[in-house]
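Please find one structure pasted underneath; my questions will follow.
Of the protein chains in this complex, all but one are displayed in their positions.
Going by the order they are written in, the chains are A, B, C and D; count residues from 1 in each one.
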Amino acid sequence: MARSHSVRHQRGFTFIALTCFFLLYLPMATMVVFAFNAGTTVGQLDGLSLRWFRAAWENDRIIDALLRSLTIAPIAAVIATAVATMAALATTRTAPYRGMSLKVAFINQPLMVPEIVTAVALLVVFARIKVWTGYTGLGYLIAAHTAFCVPFAFLPIRARLETMDLTLERAAADLYARPWATFRHITLPLLWPGILAGFMLAFVVSLDDVVITEFIKSAGQETLPTYMLGQLRRSVTPEMNAISTVFLGVSIAVVSLFFLLSRKKT
Amino acid sequence: EGELNIFNWGEYTSPELIKKFEETYDVKVTITDFDSNDTALAKARQGGNNFDIVVPSATFVQIWINEGLLLETRPDQMENFKNVDPRWIDVEFDPGRRYTVPWQWGTTGVIVDTDIYKGDPNTSSIFLDPPPELVGKVNVVPEMGDVMTMAVLAEGGKVCTDDMEVLKRVHAKLVAAKPKWVAMDYGSIEKYTGGDYAAGLAWSGAAMRIRLEAPRFVYGYPKEGYPIWMDNVAVLKSAPNAENAKLFQNFIMDPENAALISSYARYANGIKGSEAFMPEDMRDAPEIVVPEEFVALGDFSPACPPEVNDLYTRIWTDVLK
Amino acid sequence: MAPDSPAIEVMDVAKAFGEARALDGVSVAIRENEFFTLLGPSGCGKTTLLRLIAGFDFPTTGEIRLHGQDIAGQPPFARPVNTVFQSYALFPHMTVEQNIGFGLKMLGKPRAQAAERVNQMLALVRMESFRTRRTSQLSGGQQQRVALARALAPAPRVLLLDEPLSALDYKLRKEMQGELKRLQTETGITFIFVTHDQEEALTMSDRIAVMSGGRILQVGSPRDIYDHPRTRFVADFIGEVNFLAGTLVTTYGTAGRVRLAVGGEVQAGLPDTAPPSGPVTVIVRPEHAELRAPDQPADLRGTLDQVVYFGTDTHLHVRLSDGSEFVLRQQNSPGGDLGLAPGAGVGIAFKPGAARVLKD
Amino acid sequence: MAPDSPAIEVMDVAKAFGEARALDGVSVAIRENEFFTLLGPSGCGKTTLLRLIAGFDFPTTGEIRLHGQDIAGQPPFARPVNTVFQSYALFPHMTVEQNIGFGLKMLGKPRAQAAERVNQMLALVRMESFRTRRTSQLSGGQQQRVALARALAPAPRVLLLDEPLSALDYKLRKEMQGELKRLQTETGITFIFVTHDQEEALTMSDRIAVMSGGRILQVGSPRDIYDHPRTRFVADFIGEVNFLAGTLVTTYGTAGRVRLAVGGEVQAGLPDTAPPSGPVTVIVRPEHAELRAPDQPADLRGTLDQVVYFGTDTHLHVRLSDGSEFVLRQQNSPGGDLGLAPGAGVGIAFKPGAARVLKD
Partner (left out) sequence: MPTAAEIATLESRRATRMRWWLSTPALAVVFLFAVAPLAVIVLYSFMEKGDYGDVKYWQFSLDGWFSVFFERGLFDDSIGIAQAHVSILWRSVKLAAITTLVTLLIGFPTAWFIATRPERQRDFWLFLITIPFWTNLLIRTFAIQEVFRNEGVLNSLLLWTGLIDKPFQIMFTDLGIFLGMAYVYLPLMVLPVYASLEKFDFRFAEAASDLYATNSRTLCHIILPMTRPAIIAGCILVFIPALGAYVTPRLLGGGKNLMLGNLIELQFGQARNWPLGAALSLTLTAAVMLALLVYVRVAAKSGGRAHG
């Protein structure tokens, strides 16, 4: 029997890919292992224990920062995904119109500017607003996160829309569905994978942000990344590994759940 | 009753201290971190952040005062002021302590792994002209002020000098030295203990924490001269909770409380009698208690004038390009 | 609504996309209960016309009436017109049942009533056993039937079908042609059917409109279009045809005598508006001519060039004296062979009424 | 290489995808210079067989020989076999010229030589004036010709064509059929042609293999397949056919007499391996039967049910006494009308040799 020849095979690609996956998970694995470290430093394994999980759990500042991150990220990601979805709808599925590519470029603008620049600009602007209005709540962080999350949500949603068959919506309209009903029953369910991808990207990006947050946070508005940035001068305690491990576990669970659900659907 | 918002360096504030303060005065304390004097200043200057207390380094206190950002809380009239070491009362940046209270102070020196380097650690040539065994193993903290000051002193200049001849030599020295460094990082403990760095420019407290983990490391006071610095607790003019902030200033001048600060971050604190409450290992630690023969070599860092900062920046940028 | 007004009246409709005119002054009236077919080559504007009727697009000029009423202002969801899309456009996230019930749901029909109607439709298209399948698990023919049921469920007054059979294979297409015709007869709904397959058009339609370049060239019954094409384009597009150049020498009533350029004179039917004389083109359908032995009387003579076997028929390509080709179509007999080899001299005789003068 | 060995020999080849057997013991020999057609319904394994020959896939069991040589170990780029894909698969980022020259470039042909060959090919498919066009700017028929030229350029010994015409519209398809046939004759290359269009298969092929369910049911010339189908499936798939149940009462030589279930007795041809007696199925092609007036002698009687006009022909659906339908195909005459309305009683007479007993 001859060895099967396939155009889907490229020499070395599987090796590179598997190596890539290995390397991708090596740091994660290291992190998880050190989270269970009994010793005090991150670099050396001195037996296993749960002490850092306990320490993290008892460290009010870490828990506080974590909860704040988990407040900002979902809100910013939801808003960003919502407005990005609307904008994506407005910039696809029509013949290109004047100003369309401008709109697209505009929405993608936050990608083009180094973070530090946006950070300084927002620091100045928001400070004025804080002084004028006296409001110093989380709103500023949420607004800023929303803005830089928009392009990350916009890109996958728009990509999905671009390949979506327009006749399905026409068919719905033909079958007496008013525009909103068409959107709810046809567009939205079909767009859902794109929206979820956009949401996930936005969520991750918000969760990661440090520079902009560092500049515009008010008193008591530490997020997990800014809290860690503060630790840069000293050393990373294994508490961070513990927190991250828990977080990783939770995200794997959430994402798995999403994949299982979406698989059942189609 | 009430709240207190502290704006401080990351990992610098003892949780025990805060807990004690909260329990004593029934105040809810929130800590927010900054990672550089400049960010802190920029944020405070723009305003609107609700911070009550800020902890600038000595070099920045004058700027904060001049910019009108600080409340004149008159710590010198506070109950616990009597505990302040006289050495830290008539300081140049806040003569007589009308605004600020000492938080911690320390020195910037060098640290070296004696397993690798057997020579005299008390010299800045550890990083400015590393011996062959240290080449490629030196870490330098990425603080322009500390590095430039150390280099200027090594070249025989004065702190904040604008002497072009000295600066020329400083520039040449740094340019020559940089390739021999492995990193410019806030060297975290495990980088040293783990063998990534064998020597470096470091702060005293950090050096001590490293030594506690790996006794082969020693802290050196460069004989060419080294900077002394102090971080200070001040109250912002815009503080929403100024009264609680004053309570805090007074609170940390109590030796027992000051000792809590030091035992967490491992720097000295400038409050007389606090040593008694410190852990054993700090009372005679060579990093904290400057040995007699090196005391005179220390130079307290002032804020350099803008023109000098400008010069330093250009040299710094050129070195790092 | 006038009781005997046409189902759809398209009145001088034009549609331009930028510079390009997809439709260029189309007028046609489609009768109630009619199986009306739009036939034409790719890009002639068939889909565009359907889209205007369905309301997906708006005419640049002109008017479209539905049972006498101008429907210009009505969006698609307000028109009692449904469409079977070329690609079916079945909703991939719904079952067969949900697809069929979608229109009813949107119309706000009570649930029980809708369910009953869905059952009726499933029975009509013989898909009862597939009700809970996802549409991606259906074969092409099955998908086509679901699309049909979906469009029929809300009981539209007019059904638009855009090349619904073109994606199917030959055998299945034949079958579905029969089903479509049956459904149309059973439901009595007006069908407007788009195709570029002339045989499909001829077998299924009550009337056909032949389109080209955004215009309707001719409207008529299949027989009318096939036997009396008015223009060269229509003659050529519908079925195969032989064109012969000639000169009209005499006319009497509906016929005349034409002297052919290849030699000889034939009698030919004249169009209603025949040219009194001069150069004309005569058309003869391949099946309207018969092969003759060289020594027998014939209208044309030539040599047999190529014999193409078809199963049911055989095409005989005869080379005429001026080098042009004339094709004859001859029904095959069981096992019967032609008995002629390419190269043989042959005569061609036209059946009575076979030759017609084209209007041109 | 044996000089007179077949171009391609497929020897007991099977191909399984998991559980499913796409090919199930296929053996066939395709001769040099032959226009060989694989015909069968969707999913019968036509594409799979081509892909095995081209080398995109490997047989699960069996062997494929190219001019006598086993080519099992050769990847596609090592086989002197080229393919015209159903979707053409023209490279969208290349011009017409670059597409055609691609194979030559990959073979490392000198640039000048390749350019000349590309020119030849452009001339062959009559696309000289499109050489620098992007393929996206071509019409379907033009794309088809480029695909053909691209596959012919490296002068393969065998050309595989997977439904190359199915994406074209009716008129264009007819035209391209002619061109393909011409090219095959001119180049003398062995063509293996896949289609599910029986008419296409009948007009173009030297030989046809009818496939179903991963097997080859019958191989033969178009006439052979059409007139002497061996199985019910082949009879039904190729052209239209009437099936009549009956009992074989006597046989003499290659024919016999069959008593039909609907009444009457007819003479019918027997297959080579005829059952000596008992229940049989008789087939009659629609064009091999003629309508008779009710009072004339006839093989079958019934009432006219439906008249379907075709342009060239008319299908007459006659309802027989047992309720089954018998279809006659009658060539149309110019303007001639049948003169019969549905419901009229009619007789059906078989032309001599029309009825054949199926092997079943």
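The definition used in the following text is that a contact is a pair of C-beta atoms (placed from the backbone, for glycine too) under 8 Å apart; a residue touches a chain by one contact, two chains touch by 3 or more.
Keep in mind the model is a prediction, meaning the values are calculated, not measured.
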item: Among the chains presented, those that the missing one touches; value: A, B, C, D
item: Missing-partner contacts on chain C, residue numbers; value: 13, 58-63, 70, 72-73
item: Positions on chain A contacted by the hidden chain, ascending; value: 7-14, 16-18, 20-21, 23-28, 30-31, 34, 42-43, 79-80, 82-84, 86-87, 89-91, 94, 97, 103, 106-107, 109-118, 120-122, 124-125, 143-144, 146-148, 150-151, 154, 156, 159, 163, 200, 204, 207-208, 210-211, 224-225, 228-229, 236, 240-241, 244, 247-248, 251-252, 255-256, 259, 262-263
item: Missing-chain contacts mapped onto chain B; value: 36, 38-39, 41-42, 45, 60, 63, 67, 139, 142-145, 164, 167-168, 171, 178, 181-185, 191, 194-196, 306, 309-310, 313-318, 320-321
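The criterion applied here is as follows: only the chains that are shown with their structure count from here on.
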item: Chain centre separation (chain C, chain D; CA means) in Å; value: 25
item: Rounded Å distance, chain B centre to chain D centre (Cα mean); value: 90
item: Sequence positions of chain A contacting 2 or more other chains; value: none
item: Chain C partner contacts - residues on chain D that touch it in the complex; value: 41-42, 140, 169-171, 196-199, 202-203, 222-223, 226-227, 237-239, 285-288, 308-313, 329, 331-336, 351-354
item: For the chain A and chain D complex, residues of the former touching the latter; value: 1-5, 7
item: Parts of chain B lying in touch with chain A, wherever the complex brings them together; value: 5, 7, 9-11, 15, 30-35, 39, 42-43, 46-52, 186, 188-191, 193-194, 206, 209, 213, 265
